[in-house]
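All protein chains of the complex are present and in place, except for one that has been dropped.
== chain A ==
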Amino acid sequence: MDRRPLPIGRGDNLLRDLSVHADNIRRYALRMGEVQGQGYIGQALGIADVLAVAYCHALKLRPSEPEWEGRDRFLLSHGHYGIAFYAALIEAGIIPEKELETYGCDGSRLPMSGMASYTPGMEISGGSLGQGLVIAVGMALGLRQKNNPAFVYNSMSDGELDEGSTWEAAMSAAHHGLSNLIALVDVNRQQADGTSVNILGFEPLHEKFAAFGWFVQRVDGNDLSAVLAAFDAAREHAEPRPRVIIFDTKMGKGVPFLEEREKNHFIRVDADEWQKAIAVLDAKGAVQ
């Protein structure tokens, strides 16, 4: 049975609802990880709160019509976060829950690295990192040219800050005054070879984007009320500049034994731990 998405909106219970959405996203991602016995689960658990606010609050979408012309575009530049993104698409009602059983398997619509031609709601084929923000500039220019008021969100990893193309796009977006472009940067301090700052130092990030002409916010990406406020402020900001929200996130968030595990590009998860992690989330839900 598909889990029906909870009502989406701005009620008194919004934060509580979003926290349920976020944990649902975490559960779906864990179930997909179990299918393959591996995956970028540390990243998925870390970014679940951001995706919950995006998909269950901020984005204009029609779940049954993923290519609706009026939709906000959400670009998954870091294609390896597909596992997290599919979980959000399930929670938003865009793909059916039962499909997570096929994650990464032959013939699946949910390949391990996100691709536009495979998955409804997937705008680009990310994965060759550092391309999303460049594409987002073009889509934002195109939307403005068409007088389409939709936003372009580009979700990206902190590793993508290393690529020159990211900064070409950053300069271009400011030059063109792309107020319809919102970049979301997941600063989880992790890259393939180790801790981000040891790979290529990108701080001070707030100041860097500001110097490039962007409206910048930096928040705890696992503090739902801060994430929510940042999304709202990014959309409502009046100046004609591109917007970036820098999210400091914790890999493994929501599952203490994974939060504490040694951090790696691939966090180790033993075969019996997928269900244990889900049980941790279930227990938390029961208390709320």
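Simple rule for what comes next: a contact is a pair of C-beta atoms (placed from the backbone, for glycine too) under 8 Å apart; a residue touches a chain by one contact, two chains touch by 3 or more; residues count from 1.
Criterion: contacts and distances are computed from a predicted model.
Undergrad: One chain is missing here; what is its name in UniProt, given the choices "Transketolase C-terminal domain-containing protein", "Nitrite reductase (NAD(P)H) small subunit", "Dipeptide/oligopeptide/nickel ABC transporter ATP-binding protein" or "Spore coat protein JC"?
TA: "Transketolase C-terminal domain-containing protein"
Undergrad: Which listed residue (A:Ser19, A:Gln191 or A:Asn222) would be found touching the missing chain in the intact complex?
TA: A:Gln191
Undergrad: So which of A:Gly79, A:Gly93 or A:Gly254 would be touching the chain we can't see?
TA: The single option touching the absent chain is A:Gly79.
Undergrad: Tell me which of A:Val20, A:Leu141, A:Met171 or A:Ile199 is the one touching the absent chain.
TA: Reading the full complex, the residue touching the unseen chain is A:Ile199.
Undergrad: Considering the whole complex, not just the chains shown, which residues of chain A touch the missing one?
TA: Per the touch rule, chain A residues meeting the hidden chain are 34-38, 79, 101, 104-108, 111-113, 115, 118, 125-130, 159-160, 162-164, 191-193, 198-200, 265-266.
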